[in-house]
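All protein chains of the complex are present and in place, except for one that has been dropped.
Labels run A and B following the written order; every chain starts at residue 1.
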Amino acid sequence: MKGFSIWHAFLLIGLLGLVMLFYQGLWGDPTALPPVIIEEAAAEVVAPDLYSGDEFRLSEHLGKVVVLNFWASWCLECKLEHKFLLAIQKRYENRPDFVMYGVNYQDKPHLAKAYLEEYGNNFAHVVDMKGKISIDYGVYGVPETFVIDKKGIIRHKQIGPILGDVYSNLLENVIDPLLNEPGLTS
Amino acid sequence: MIIEFGHFAVVTALILSVVGITAPIIGLKTGNATWVLVARRAVIGIFILLTIGMAILIYGYLAQDYSVKYIYATSNSKLPIFYKIAGLWGGHEGSLLLWAWILALYCMLATLIHWKSQPAVMPYLILIESIVINGFLLLILFLSNPFERIFPAPLDGKDLNPLLQDPAMVVHPPLLYLGYVGLSIPFSFAMAALFSGRLGEEWVKATQRWTVFAWLSLTLGIGMGGYWAYYELGWGGYWGWDPVENAAFMPWLVATAFLHSTMVQEKRKMFKVWNLFLIILAFSLSLIGTFLVRSGILSSVHSFAADPGRGVFILAFVTFMLLLSFGTLILRSAKLKSQVRMESMVSRESVFLYNNLFFLVALVTVFVGTLYPLLMEVLELQKVSVGAPYYNTVFMPVALGLVFLMGVGPYIPWRKTTPENMKKLFVFPMLSALILTALCFILGVHKPYALAGLWVVFFVLTAIVLDFNKISAFWAKREKVSRAQGFVSAYQSNPRRMTGIFIHFGVLVMVVGIIFSSMYQAEKILLMKPGDEVNIKNFKFRLANLYGVEGVNWKGQEAMFDVYEDGEIIAQMHPQKRFYTVSQTPTTETAIYELRMGHLFVTIPEVAPDGTWARVRILHNPLVLWVWYGGGIMTVASLMNIFRRDRRKRALAVNVSKTVPGVSPNAAQPTR
Partner (left out) sequence: MKKSAVFFFATFLFLSFGETFLFAQSDPVPPALVMDDDELQTQLKAVSKTLRCAVCQSESVWESNATLAIQMRDIVRERLLAGETPDEIRAYFVSRYGDYIVFKPRFRGLNLLLWGGPFILLVFGGVILLRNLRNWTRPQPETTQASQQALLEPIDEKQRRRLEQELR
């Protein structure tokens, strides 16, 4: 075409690219975040127990599969997943190489206790005092759940509630295989 | 029932917009002017119908009809009348209706005003505007209907977002839309020029005031947004480089470039294609901005609720407009060989070119910064954030370059200039700026960026003053009057140029405000108990008391601060933490004390309910008022530009440039 210059081509390609970018972008979720710290060594957690105030140390549980669940009493979706958490604990409570801890996030102890009273409780909880633990684990919001293997490596991060498929997937494809892995001491 | 009537009015407007599209096409095809008259009636009809739709919705707000979903979502029976009406644009659906209404208003006004003077443009103008109106009405009626009912009707509304319950925020959206949509008029004229092949200066001249008005509205809209952020959000700044702010800023940048480069087309008949490109780009960016804000594609504080369906529709519409406008431009301009002819490498024309280059680079900076996170997301790479640190390092130098050009462009002659003339024009401003900057250094301004910024400001300021001095002396001599009256005569002889310089002056004032309020801002965040004191610069803040307060639809806590300067008490400040009971939203109310055109600024974002402590944010923002003063000067000067009366004294101007060689001829040259 006469007079059709390289600038015109640039312009057309640019416009096309822009529209494609926008179209693709529409199907993404700008708030969704890629998990970052998976397959990395879990940061040490030192925190007081919600009830006794005794100090909990994650490093003392090296050699076990550890599930850390961040929750808060004001969080709506935590309530939805709570009975599934109870079920997880129930399923593995006889295994010596499994331990689950709740991390109470941006909350008040008395509200947290009232919450546990209302929805039931069968595992231990620690208090995230100044948000140190949650920031160490890159937590954006609650609920978020981490599964740490026997070597102390974070192997799974679940953003959002553990329900239905997520629940069964977590048991069958994450926790069970991890429990079957050899521990550190072996 | 009446609400349904409003809905019906908007549906009818949609049908009329189809008439507005088809009638001009038939008119152009058949050459029958009756069809254009039909189109004109349709345009007036659309405006009347949309006005009815808006009025009925406002009636719904005042009558507290919460069976309308949108009214339910954005109003409450306890709201003052003012905010009840403002609720109309407090959400996505209603603000779109406002968009469409303003578009219809512009289209009608442009049709009526230019009917006689620009008959050839009319069918194209109505056609283009109707396409845009049609797109927006489709979006409103099918994907964001403000007339939708809910059943059963709630007893009371959810309340307007308390953050929006602020006068600045009430006028912010309409002004912004006046700006966005206002660009559609020069855009339509440009499209008309492209379609009809009359690519001369005519369309540029006819739309100059429209463009200035749209530009002013955009400036004010952005300014109001900043003003609101500053007073209402309580973090002590007015600009956060948020994607939505950028979405409004991008068309502003291009519109500003366009305003400048059209002058070259008017005076020297060059850059025809370039100007078409700029105005199409400016309006496209308005549409793209609308898409970015309303599709939820970017995360931002201002986003409307995301809905992919809406996003897809707006994107389809924007794509259509982009292809239509840029496609036409490409097809037409391919037939246009470059007509640029210049006599010298250094001339007003070439400075305009650099001005445009800088504006474009500024645009690219903001554009890329805004969309880069999206690009990374789409490419499934590491998710990133681009924020103030990026813009401060990349955008600011470019902006400073633009400010510098403000001191060069208006004073360099058209066509050609000699090295001696250049020396005469710019050596003195540069030296005087150096001296003034050194003075600032002695007075305690030591940050290199601040000094660089000040040097540029002083350079431009001296250039302006020198020029004003020269031309008023010239007119005083010529008309045998005093210098001051000479200045008035100079103004009257070329108000367009003079108002432009006034706007530049406003920009300078604003730049000084920005330099000081950002680089010399002192800020502290800390926890304080009653009785605690904190020092910031030479000010001391003592938290005297914390107590509960209550308003009509909120309750909260207030702090009382005693403020001392150099040991002397100068003020008492009362920031508040409020909790709006209906919408269950907390807000922080800023306490501001004005001091030597700067602000002491206190907020209490968090308070212990028992009043034992408060989290306190204290700022000293020196010269922050200059930012608003600069904006005010720009506003007044733009209004003077829009309502100016051009005198035509061509013969005189020729004499001027011949008789007084010292005066740069253009300085006293009237517009035409």
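Quick note on the criterion: contacts are C-beta pairs under 8 Å (C-beta built on N, C-alpha and C of every residue); 3 or more make two chains touch, one makes a residue touch a chain.
Everything quoted here is computed from the prediction, not taken from an experiment.
Visitor: For a quick check of understanding: of B:Gly6, B:Gly27, B:Gly486 or B:Gly500, which residue touches the chain that isn't displayed?
Guide: Considering all chains, including the one not shown, the answer is B:Gly27.
Visitor: Just to verify: which one of B:Val171, B:Leu357, B:Ala544 or B:Val582 makes contact with the chain not shown?
Guide: B:Leu357
Visitor: Give the residue, chosen from B:Phe8, B:Tyr564, B:Tyr593 or B:Trp613, that touches the chain omitted from the document.
Guide: B:Trp613
Visitor: Which candidate, B:Lys577, B:His599, B:His620 or B:Arg644, sits in contact with the chain we can't see?
Guide: Answering carefully, the residue with contact to the hidden chain is B:Lys577.
Visitor: Contact with the hidden chain only, please: which subunit A residues?
Guide: The missing chain touches subunit A at positions 29, 31-34, 36-37, 74-77, 106-108, 110-111, 129-132, 134-138, 140-143, 159-161, 163, 166.
Visitor: Which subunit B residues touch the hidden chain?
Guide: Within subunit B, the residues that touch the unshown chain are 27-28, 31-33, 36, 119-120, 122-123, 195-199, 234-235, 237, 240-243, 299-301, 303, 332, 335-337, 339-345, 350, 353-354, 357-358, 360-361, 364-365, 368-369, 372, 376, 381-390, 393-395, 398, 523-529, 532, 534-535, 577, 579, 584-586, 588, 605-609, 613, 615.
One rule holds in what follows: only the chains that are shown with their structure count from here on.
Visitor: From the C-alpha centre of subunit A to that of subunit B, how far is it in Å?
Guide: One centre to the other, that is 43 Å.
Visitor: Once bound in the complex, which stretches of subunit A touch subunit B?
Guide: Per the touch definition, subunit A meets subunit B at residues 1-5, 8, 11-12, 15, 18-19, 21-28, 30-31, 33-34.
Visitor: Report the residues of subunit B in contact with subunit A in the complex, numbered from low to high.
Guide: Residue list for subunit B touching subunit A: 288, 291, 295-299, 308, 311-312, 315, 318-319, 322-323, 326, 330, 333-337, 371, 374-375, 377-378, 382-383.
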